[in-house]
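Here the complex is missing a single protein chain, while all its other protein chains stay put.
On to chain A.
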Amino acid sequence: MTRRELPDTWRGESYYGQPPLKNPQWDWKVSGYIAIAGLAGAAQALAWIGTRRDRDAFRGARRNANLIGLTGAATGSALLIADLKTPRRFYNMLRILRPTSPMSFGTYILGAFGVATAVSALGDISALRRRRAVARLADIAQAGAAISGAGAATYTAALMAATSNPYYAAAPRGLGAQFSTSSVAAGAAALALGERAGGRDKSAKQLEEVAAIAAVGHVGASLVAGRSRRAAGVERAVAGSAHKSEAADLLIAGALPIAGYALNRATGGRAPAAAVVGSLALIAGSFVMRHGILNKGKKAARRPDAAFGLAQPRNLPGTDRRRLGGRL
């Protein structure tokens, strides 16, 4: 019988402290794309919900969501292509559809979002809107943009979690919740800004309420995700920068916007500037959070304590962590 268990327990051994894992070339273009896809996707979903509830009140938000969606799909695609190391072969992304690769199915989600948004935007051209068929088609496309938008806002969490990077992989559920709450918060904030600019204070206030709820959700999601990463032994390796960017995240995408919205509400709507600041902070926070996670992962992958810490038997799926305790 050959031995099937590992010798002893891991006491932090490594190969001369060499990095166990390699990093992709991803930089701000990728984290920027993730934030843009989240904001644009959520904006379309929220505009669709608003349109369902009150078509007239949300006509402006709908138009803005279409514009945000078009801009987001265009800049998002441009960022993704620019990130390729052989960009002239970008179309090879469409050779196959691979369900095990978020990079693959995400391309189709983004494509569907772009097409649906473009068709939905036809309904914003008044000359065309007067034709019933076009208006109907635009309505259907708007629903399509909302659904694919939800996909575009969240698949990026799977994109990062489905790697061997210890920071991305340690908290797949937490990452999914972090990205979707941040997306909805930023999308609602962006639409709210448009409503404020258009003088439609009522819908602005409603969207700000949605943004505030999503921001609260985001704070919760970030705390839960942080706990999973600590339990997996990953957070320790990037502790210094992790604490800093976690604090920045909770402040910019949590405390600041919630305070801004609350202030405006408490004064009976007499501090719209505070709400606007809150919305801007949420949008900025959605970029800062994505970029922080990207960078912490790049750091963690190069650290044996993080990479080997996660790749221990006790962290394997289906292994009961409590039962194994800290022994393994």
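The rule we apply is simple: a contact is a pair of C-beta atoms (placed from the backbone, for glycine too) under 8 Å apart; a residue touches a chain by one contact, two chains touch by 3 or more; residues count from 1.
What we mean here is this: contacts and distances are computed from a predicted model.
Per its UniProt entry, the chain excluded from the display bears the name "Formate dehydrogenase-N subunit beta", taken from "Fe-S oxidoreductase", "Hydrogenase small subunit", "Formate dehydrogenase-N subunit beta" or "Energy-coupling factor transporter ATP-binding protein EcfA1".
Residue-wise, the contact with the chain that is not shown comes from A:L21, picked out of A:L21, A:I68, A:A145 or A:A189. In the complete complex, the hidden chain is touched by one of A:A37, A:V119 or A:A150, namely A:A150.
Residues of chain A in touch with the missing chain: 1-8, 10, 13-16, 18-26, 42, 45-46, 49-50, 52-54, 57-58, 83-87, 89-90, 92-93, 95-96, 98, 100-104, 107, 150-151, 153-155, 157-165, 168-169, 172-177, 179-181, 183-184, 188, 203, 206-207, 209-210, 213-214, 217, 221, 297, 301, 304, 307-308, 311-313, 315-317.
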